[in-house]
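The other protein chains are all here in position, but one chain of the complex has been omitted.
Per-chain numbering from 1; labels A and B assigned in written order.
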Amino acid sequence: MTETFYDVLRRQGISRRSFLKFCSLTATSLGLGSAYAPKIAHAMETKPRTPVIWLEGLECTCCSESFIRSAHPLTKDVILSMLSLDYHVTLMAAAGHQAEKQLEEIKKKYKGNYILAVEGNPPLNEDGMYCIEGGRPFVEILKETAADAKAVIAWGACASYGCVQAAKPNPTRATPIDKVISGKPIIKVPGCPPIAEVMTGVVTYMLTFDRLPELDRQGRPKMFYGQRIHDKCYRRPHFDAGQFVEQWDDDAARKGYCLYKMGCKGPTTYNACSTVRWNDGVSFPIQSGHGCIGCSEDGFWDKGSFYDRVTDIKQFGIEANADKVGGTAAAAAGAGVAVHAALSALKKAKKSESTEKVTGDN
Amino acid sequence: MNLNAAAAELENDPQTAAGKTVYVYEGPVRLWHWINVLCIVVLAASGYLIASPLPSTPGEASDHFLMGYIRFAHFAAAYVFTVGFLVRIYWAVVGNSHARQLFMLPVTDMKWWAGLIRELRWYLFLEKQPYKYVGHNPLGHMFMYLFVTVAAVLMICTGFALYSEGMGLGSWQDRLFGWVIPLLGGSQATHSWHHLGMWGIVTFVILHVYAAVREDIMSRQTMISTMISGHRTFRE
Partner (left out) sequence: MGAYETQGFKMDNSGKRVVVDPICRIEGHLRVEVNLDKDNVIRNAVSTGTMWRGLEVILKGRDPRDAWAFTERICGVCTGTHALTSVRAVEDALNIKIPENANTIRNIMQLNLQVHDHLVHFYHLHALDWVDIVSSLKADPKRTSELAQSISNWPLSSPGYFRDLQNRLKKFVESGQLGPFANAYWGNPAYKLPPEANLMAVAHYLEALDFQKEIVKIHTIFGGKNPHPNWLVGGVPCAINVHDTGAVGAINMERLNLVKSITDRTKEFVDQVYIPDLLAIASFYKGWLYGGGLSSQSIMSYGDIPQRANDHSTANLLLPRGAIINGDLKKIHEVDLKDPEQIQEFVTHSWYKYSDESKGLHPFDGVTEPNYKPEGPNFKGTRTKIENLDESAKYSWIKAPRWRGHAMEVGCLSRMVLGYLQPKQFPAIKDTIDSVLKQLDIPLTALFSTLGRTAARGIEAQYCADLQVKQLDKLIANIKAGDSATANVEKWDPSTWPKEAKGAGFTEAPRGALGHWIKIKDTKIDNYQCVVPTTWNGSPRDAKGQIGAYEAALMNTPLAKADEPLEILRTIHSFDPCLACSTH
């Protein structure tokens, strides 16, 4: 007997009436009209919890760690009631052959119906053997598991963009999962790690509304990644006023001025930190005095120092930022002009001297 | 046509004979030029201060809006700059042939190459005199094309892409220019390229102003007054 989503809601004290209301709200919010409410109710009453297979490649497990920090909903309820976390190496009780068997069974039993959540990424150098699971390259397991998934979630900067192991020179050729998985919807939830409530928010959105969240150009859910840290930063009035922390622990730092001059990447980073905040809303990097390092942006490791605003451009070598490259070019042009002007004046003087001589001779 | 024939033709162009005056730059071109100068000065100064802000102002944040004003100046100038550029493109279509020069490089024209070589040699003090031109000389032409036409497109694309970040997903700026950001590798990289573009333009301006003044004095044709009155007079 499989417990359905409806059973779960009922067990959590939700009445039949509010359940039906929920269904009709869902129907209208999906643009389906109230006639569809009974159909949704029927689906919810008979649907088993959605199976989730969570794979880990090259990563640091902080996406899992972040996930279990979720306060609303509680991770406990997510795992016990909302979905069925059927494979997750960091949490599951079984190991070795028993774990491998579990993976095979879920893939078969729920073919086309499970969500694949990926933390970390596959390395492609050395035939993928920089990340081995069960004696095989992780990339193979990833591809096989993706083949029968309904949808794929890319957790964190690793799965979405490559993250730290893909920073230059990327010795293992760590590769974002969308470069090895094709033909499946992939939802990127970047961040190093992403915020816990953003992670559970994305999952519960899919379960509640039975559809994928709307994504932006880069495949991120708009609802959490549609705006920059800077757009909703509570220090923004200080930015607009031109009030900056000039040095760590200076008076401005103690007053909570803007961290722009300390290299804050809030103006160039899409994430929900300044709105949702971290760990049940306690704080976020800027509130605790350090600039945003841009941890949810593609390749943020190779965008120059975390403490510069005008950052290095890697095409010009490690130590070249726009001001250095451009300033040098402008200075060289200026110096060139000065020298050229002097030479021109000299030449002109000589020329008029010689013409004068000619005239004088006349 | 080979290079030598082209050079001979340039040397003996009847249009540029000494004493002749030609109407070159029509009103809209001249007006655009000087408005553009103003915009770029404002854009470069404000842009620089956006990246490297002035020392902090003390007091309540609500009493100040310094960064806000600097950014406002940037965006206001940016709109004028962009509209001006669009009008200039329109004028290239309806204006005289010199109005079109800015938008094309005649790289298949031997005469252009001959002139370019001559102009380079002139700047290296290897020639006594450059050729005379009704419109832009090929060296200047090339620089203007790369550091004004191409650079303006770059600055407008990256600038409006950055601007779209504040206007939000779905804004017209986002729909028209939002694609630039992932293309360049993210928002921070877009800032860097936009910033570098400024230095490209600043470098051009230094060379351009110097060349204009120098040519006015040393070559056989008027320059600065041409960009004011539109008429060019040739000397011996």
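The definition used in the following text is that contacts are C-beta pairs under 8 Å (C-beta built on N, C-alpha and C of every residue); 3 or more make two chains touch, one makes a residue touch a chain.
For clarity, every value in this text was computed on a predicted model and none was experimentally measured.
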| item | value |
| --- | --- |
| Contacts of the hidden chain among displayed chains | A |
| Per the touch definition above, residue among A:Ser15, A:Ser182 or A:Gln247 touching the missing chain | A:Gln247 |
| Residue, one of A:Ile79, A:Ala159 or A:Val325, that touches the chain absent here | A:Ile79 |
| Chain not shown, touching residues in subunit A | 1-3, 7, 11, 48-49, 51, 56, 58-66, 68-71, 74-76, 79-80, 84-86, 88-102, 105, 123, 126-138, 140, 163-165, 167-172, 174, 192-193, 195-196, 234-235, 247-249, 253-256, 273, 278-280, 282-290, 293, 295, 301, 305-307, 318 |
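We adopt the following convention: only the chains that are shown with their structure count from here on.
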| item | value |
| --- | --- |
| Computed distance of Cα centres, subunit B from subunit A, in Å | 38 |
| Contact footprint of subunit A on subunit B as seen in their complex | 51-58, 61-68, 70, 123, 125, 165-166, 168-169, 178-179, 181-182, 185-193, 195-196, 198-200, 202-203, 206-207, 210, 214, 217-218 |
| Subunit B-facing residues of subunit A, complex | 216-218, 222, 226-228, 231, 237-244, 246, 252, 257, 260-261, 265, 267-270, 294, 297-300, 303-304, 309-311, 313, 321-323, 325-327, 329-330, 332-334, 336-337, 340-341, 343-344, 347-348 |
